[in-house]
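Worksheet: one structure, shown below.
One protein chain is absent from this view; the other protein chains keep their places.
Should a chain be cited, it is by its letter among A, B and C, assigned in written order, with residues numbered from 1 in that chain.
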């Protein structure tokens, strides 16, 4: 930590800050600057809580230097984490395509879409059985019936399935059916749910909160890892901004930043970010271009009849074209020299 | 709903949209405009799902007119809701002051602060027993031991207590001790928790999500009311913006907007919005000036030793001055003519 | 500046950074921390450009400590600046009320409103002669004819007038008529205009940019002061956020933050922040409650016929009530003990 003193801080104030820090067991050293003195805290093993320091007389601000991440940090584990599920590898091993409808609506709907996306190139199937909806009066998903349909999709197509878990009560049930358990954007800081996910044997797909910083997001992953589950897949899905032409704004910079800070794989969900079908294809291609480890795309055979998110679901033929485009873009890096 | 057609939409496209709408049982009527035709959907009893409409050929956009709120809406219930708890009334009956530490740390700490804030003018005591923390390594609250201290505060001081509930599993326990159950900003769209709160006999203090629109916030309250609990108190606590000099940006406009749209009481939490003590006092006074139904302020007898949020907690002497200022400001409206 | 090294940075990397810094004439000293080494730059007279440092091998980040402000900083000039104009003092001398229509539309309109706002308690008259409008097809103001009307308002009512200047070409003209020259939110970083304003003899009212940080805003004021004009009045007018129920979100925290960082007076414009009349009154009262040095409010005698911003303009009777409320709130601080 670096404690920045006010320009007019006197010698006693500086010494008092040092005394207080040392009384707490820290080693503190003054650093005279151009127009003010700063005080460095040395050899601390944990992040120093800066709040009380900011209150001491003469202190202008306290800047935290030690990062709060432990297990998720690339500084702790330099090599990439690769999550294996049903034979599919997510991490630095090519780009994984996850696709399917927003919600499981019926066995027919799920099976038709699953066959189509598999044929087009998807490796993992997505579909919601429990749906978080802004309105209590909207379709909330089929629940366990939906999970059983997902199981059937896996048995029939061989694709692993990912589906969202909304609360502690239904976690066991979701876990029993799903290959990957998804924690949605609204639950990114539902810490009880994160802890439970950390005790699961299933890989966890952790969506970024709608207004979460990358640091908060990685700390949410830290909750999961701290409970013993190393298989966390991060999913960037857009953040809330003043922009009104899309549902959210996809933060593509988060991909290289996460890849630098953490060893965990990161995929992109362009469907929820965009909210409109005609933006989904370019954003999905962009996800390939920024070297995300995968994408998750909503596809529906009859989007105009979908019970949720129809307007952002791709038609199967669009998805087929998109898969070719994404693979071709991703392959660019095999044929051109890669430089950081 | 109003369907806006593209400028170049032909007669057949317009008729096709009308046919599709009428096939779904809606009454649709074309409205020729200056440079394009729009189509109005009439007599619909529920909001029309606009997503499939936006996909029809020739459609530029679909604008939803019917509001999704039912129970929370002032159009449904014009008179103000007043929530009564332990003799205190929250709603259009003066300004209620809630105060206490961020977290319950010990019986001594809680009792000392409770006596101080009561003497200064607080009517309800706040204090966290379960703390949502960004890091799994931070202090997470005393749990049930904290709740028991809260009970003792109520018995000793007579003040009702409000405390946060973080998940379904501990809901029964929190409910057994608390007079008001708080749902925090990170759980505003934890729909399972909202439903459970709707089945509670306790009033619910619902904090606004960090990046929630007023509409989403009111829909979260709708989840609670739809389960049968009419006693919801809304709490504005700042939204996330690009601004860096405060932890969040307090959205004071939300107060008159909520008071116009809904009959539910709305209070303001300046402490979490500001994040720094020297901003808390002016923001709390501003809450009185915008006619919020109450404020919730963090106070600590030794902020520099607080285990969380110390830097934004007021000293008891500051709180005492603040209470006088807030009451005096609120009284301005008794002595000057009030105009909307 | 503090250079934070990567956890795995080796001794040579650390020494190389120190060498590079010392080669540029800085004094650098290593600071061993809990999990990494930092390097402090000492005795620098100017902010260190951190960009090249961030590129050196082993460097994780570079944190700037020295503030870029000079003339605007309270550390440079501890006492409050009070701007005097036509007998009115803006600064720590009570709350100044500025009012008038968005745009000057005719002599009649201006004179009627001026008499009304003066009677209600306004001390300075506002009105636009040159209007920045999003659309080139909207009313752009009366230009010099509008300035002449403002002059007449001053002569008749004795109130000083403030009006916006939009470009270098019309600066001389505006300056000849106005008592205070306003630089609008869209021009906050129009650096040529800022320099010109710095050469003016008139006080400058500098609105905060729609997405400017307080630091950028103060640096814009620094441009004006650096050219020799010490009379800058800052005006908070709301920032752009995801919120849709108001035009912008008023950032009330900016008031105490600016008052701590700078000696310049700061006023609040609730009209442009809100965008809707029913939010203007509570926000204006809040401005008094946070101890702003003044407010600037749009008032129109016939808002429904206004050529711009009618929907956010107060009726004269509302303004009259508001003035009483604001004065009463401001007076709270004369009768209760003021604590920081």
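As a working rule, a residue touches a chain if its C-beta (ideal position, glycine included) is under 8 Å from a C-beta of that chain, and two chains touch if they have at least 3 such contacts.
What you see is a predicted model, and the numbers here were worked out from it, not measured in a lab.
For the options A:42, A:82 or A:257, the residue in contact with the chain missing from this view is A:257. For the chain missing from the display, the contacting residue among B:126, B:186, B:202 or B:240 is B:240, taking the whole complex into account.
Among the residues A:4, A:161, A:311 or A:329, only A:329 touches the chain that is left out of the figure.
What chain B contributes to its contact with the hidden chain is residues 2, 4, 6-8, 29, 31-36, 38, 40-46, 63, 65-66, 75, 240-242, 244. In the full complex, chain A makes contact with the omitted chain through residues 211, 213-214, 239, 241-246, 249-257, 260, 273-274, 278-279, 281-283, 285-291, 317-318, 321, 324-325, 328-329, 332-333, 335-340.
Where chain C meets the omitted chain, the residues involved are 46, 50-52, 54-56, 68, 70, 132-137, 166-169, 186-187, 189-193, 195, 210-211, 216, 219, 222-223, 226, 240, 276-277, 303-306, 309-311.
Simple rule for what comes next: only the chains that are shown with their structure count from here on.
The count of contacting C-beta pairs peaks for the chain pair B-C. Separation between the centroids of chain A and chain C, computed from CA atoms only, is 38 Å. In terms of their C-alpha centroids, the spacing between chain A and chain B amounts to 26 Å.
Residue positions 211 of chain B each touch two or more of the other chains.
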